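Here the complex is missing a single protein chain, while all its other protein chains stay put.
The block that comes next holds chain A.
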Amino acid sequence: MLQTATRTSGDDSLDLFRDQFRRFLEREFTPNLARWEEQGIVDKSFWRKMGEAGYLCPSVPEEYGGLGLDFRYNAVLNEELTYAGSTDTVTLQSDITVGYMQNHGSEEQKAHWLPRMVTGETIVAIAMTEPGAGSDLQGVRTTAIRDGGDYIVNGSKTYITNGQNADLVITVAKTNPGEGAKGTSLILVEADRPGFSRGRNLDKIGQFSSDTSELFFADVRVPVSHVLGAENRGFAVLMNELVQERLSISITAQAAAQRAFDEAVAFTKERVAFGQKVFQFQNTRFTLADLAAKLQVGWAHLDWAIGRHVAGKLTAAEASASKLWHTEVQWEIMDAALQLHGGAGYMNEYAIAKLWRDARVRRIYGGSSEIMKELLSRSI
């Protein structure tokens, strides 16, 4: 179980929320995880159960069907889901896509979509990456060209989380292909629109229960009212929402690293080699001591960053530094924890193998470590 006694971002109501959510996960999540990993996708029914219990998009105001809670509640959900072994499916909705809708949607869009996002009736994906444009979003080639009262969307996207399950796709497209960032808009595309199709559920190193997919747009017609935020202002919206996205990935990385550490401690205290517990070797104890120190610093930093974000003060540079540090340190912890498992660490039946393979992508998605350094360096 994730230890939270020394955390500084909690209070009684948050602790109660965490306890209830843990029981929910034990009942609805853990018994199904292996099956979801096998089938490459989480059941839609799990989304609905999350929604019914109030565990999706807690930040959505009550007038739109939500609980109107602050980001600390998102953090609790993310920590507990990750610690239990979840991939980044439902967290994407609660921490990332809902922010786009809540902060930039028109009244009509909010009234229509937010209640559905809260209940899990609508699963949302955000489609940025293309085969030729990853971290470099200005290189996006998908277009949304005005035609009377509609946009006609054409292009292809890849590595889209929730790609198979999605009912609605926030699509990054060029509404003015002659311009770079200034010609970019976010277009809401429902998955049942003619011309929209899903490609493969991609085979990855890890994150098996996450339906990461290709998406295709062939003359998909949507009304101009489907632009999210203002036309040609998509890049500014993206920049605004990336702060929370990067904080969210930091939280995921820290919780996953803690689980890996806890697995390594349990394993080495059990496992005997050369006539003693593996834990008793000085190399093991020193390795674990080093990891424990990093985890302590990580939780303290995270609580600081969460506090600043709740107060609306976390800067883009701070969020970049946070994502860079937490995902890279997570990686050191993962790799060391796997090594302490010996041959068992390479076997997928052990939790550490899954934690390790799921972890690698966090240094790449949501802006790679190199992009974090690039952004951070610009603020120096």
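One rule holds in what follows: contacts are C-beta pairs under 8 Å (C-beta built on N, C-alpha and C of every residue); 3 or more make two chains touch, one makes a residue touch a chain; residues count from 1.
Everything below uses one rule, namely that contacts and distances are computed from a predicted model.
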Hidden subunit of the complex - UniProt protein name among "Spermidine/putrescine transport system permease protein", "ABC transporter ATP-binding protein", "Acyl-[acyl-carrier-protein] dehydrogenase MbtN" or "Homoserine O-succinyltransferase": "Acyl-[acyl-carrier-protein] dehydrogenase MbtN"
Touch criterion as defined above, residue of A:K49, A:H112 or A:K204 at the omitted chain: A:K204
Among A:Y100, A:Y151 or A:W356, the residue in touch with the chain that has been omitted: A:W356
Per the touch definition above, residue among A:A53, A:A111 or A:A273 touching the missing chain: A:A273
Chain not shown, touching residues in chain A: 129, 132-136, 138-139, 158-159, 202-207, 272-275, 281-283, 338-339, 342-343, 345-349, 353, 356-357, 360-361, 363-365, 368-370, 373
